[in-house]
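Worksheet: one structure, shown below.
The complex is shown incomplete by one protein chain, all other protein chains being positioned as in the whole.
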Amino acid sequence: MIAGYAPEFILGLVVLVAGTIAVAFPQPKNYLTRLINLEIPAFGLLLLMLSYNEALALLTFGAISVLSTFIYVRVIQKKEAAA
Amino acid sequence: MDEIIMAASAILILIGMISAIVNLDPFDKLISLSILISGIFPFIVDRGLLDVAIALALIAPLSTVFILMACQKRASS
Partner (left out) sequence: MIAIYLCAIIAVYAALRIITERNTMRKLPFLNVISFAVTAIIALLLPHPLTILAAAAFFVGSTFESNAIASTWSGGMKRNG
């Protein structure tokens, strides 16, 4: 309980901001590192949405995050096969 | 939630986040991401959202498996 906020809120903000910076400037600059770093702000946003007690929003967000990861992997494989 | 359990989960999340950003090998990054996911679950269970915890525990490893498909194609070639 820091400054009146729930601990999930503070922790989610920290993870979201750090993960967004890591996605924007990946260290080995290729698609795979950027895709793995994209998982960090997804779970930060999930932790941030946890502090509002909405069960259906959490379920939908988790499912859509996995589905978008699958689509990104398919797009990267197709692009590397073409190049 | 108790203070010690909350502090341990926060430490687990911060260790996973920093290690996932700093490491360079994709497998090390996936292991660190698994630590971060493990740190999230006590917060979900403590809110009482047990159905969300069950669904997320069964859905979240599929994301890692999908990323491993891209890793395997890159490592073999």
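The chains carry the letters A and B, assigned in the order they are written, with residues numbered from 1 in each.
Going forward, a contact is a pair of C-beta atoms (placed from the backbone, for glycine too) under 8 Å apart; a residue touches a chain by one contact, two chains touch by 3 or more.
Keep in mind the model is a prediction, meaning the values are calculated, not measured.
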item: Visible chains that the absent chain touches, using the contact criterion stated earlier; value: B
item: Interface residues of chain B (partner: the chain not displayed); value: 1-2, 4-5, 8-9, 11-12, 15-16, 19, 25, 27-28, 30-32, 34-35, 38-39, 41-42, 45-46, 48, 50-51, 53-54, 57-58, 60-61, 64-65, 68-69, 71-72
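To be clear about the criterion, only the chains that are shown with their structure count from here on.
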item: Centre-to-centre distance between chain B and chain A (centres being mean Cα positions), rounded to whole Å; value: 11
item: Chain B-touching residues of chain A, taken from the complex the two chains share; value: 7-8, 11, 14-15, 18-19, 22, 27-28, 32-33, 35-37, 39-40, 43, 46-47, 50, 53, 55, 58-59, 62-63, 65-66, 69-70, 73, 76-77, 80
item: Residue ranges of chain B touching chain A (in the complex, touch as defined); value: 6, 10, 13-14, 17, 20-21, 24, 26, 29-30, 33, 36-37, 40, 43-44, 47, 49, 51-52, 55-56, 59-60, 62-63, 66-67, 69-71, 73-74
